[in-house]
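These notes concern the structure reproduced below.
As you look at this complex, bear in mind that one protein chain is not there, while each of the others sits in place.
On to subunit A.
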Amino acid sequence: MSDAPTERAAPLLAPLAALYRRELRLAVRIGGGGFMGVLFFLIVVTVFPFAVGPDMNLLARLGPAVLWIAALLATLLGLDRLFEADRDDGALDIIVGSGQPLELVVLVKCLAHWTATGLPLVLATPFFALFLAMEPLVIGATMLTLAVGTPALTFIGAIGAGLTVSLRRGGLLLAVLVLPFAVPVLIFGVSAAGAPALDPAPFATPFLLLCALTLATLVLAPIAAAAALRSGLD
């Protein structure tokens, strides 16, 4: 990136930076739902011990899985509006004709969405992990895997958001479409997060696979979501 000619990079970066700022502003203002993800995360994590019971050892063992499932659901919560809001008010029509590559627009919108919903989840993890009686090392591992893995959930969800953009109330369909593809992320995320608690379990292997999933979806999802958006314009 650094050795790209600046005269090419400059006109591309400024519009995308403007888009990123707009998305963040919209997420944190009233009705944007940026903090709804954290609240939802909190509720799921809080409800869980009531269902499992006050067995501290069991809670600690299930902790990483609970946090990961809560993060997965919280990430999906706002994703159906990722493109739908822009379609409803006509902004998507202008974005398509803006002269900016739609793939990069999708990428920037995903990054902004993750900053507004995924990053607060990661930062809130240590506090919520206390409810689940998790050990400090496991809390650290869970936080690290969530930081690396939640972007993959956002990217995979963006494909579903692109496919369901023209449907009214596509949120449920989005979850049904996206959750099966989120399973690998969940498997490697949870197994890496729980590894420090189980002595012989390796941390590096599932963690690196998780990194690979995030990098692969970072490249593929914007292309797929942009293609879905283009075919959804009538």
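Keep in mind that, in the parts below, contacts are C-beta pairs under 8 Å (C-beta built on N, C-alpha and C of every residue); 3 or more make two chains touch, one makes a residue touch a chain; residues count from 1.
The definition used in the following text is that contacts and distances are computed from a predicted model.
Missing chain, UniProt name from the options "Rod shape-determining protein RodA", "Heme ABC exporter ATP-binding protein CcmA", "Multicomponent K+:H+ antiporter subunit C" or "ABC transporter permease subunit": "Heme ABC exporter ATP-binding protein CcmA". When the whole complex is considered, the residue among A:G53, A:G99 or A:P200 that touches the unshown chain is A:G99. Interface note for the absent chain: among A:V47, A:L123, A:L137 or A:L233, the touching residue is A:L233.
Taking the complete complex into account, A:A14 is the one of A:A14, A:M56, A:L130 or A:A212 that touches the chain left out.
For subunit A, the list of residues touching the undisplayed chain reads 11, 14-15, 17-19, 22, 25-26, 29-32, 88-91, 93-100, 233-234.
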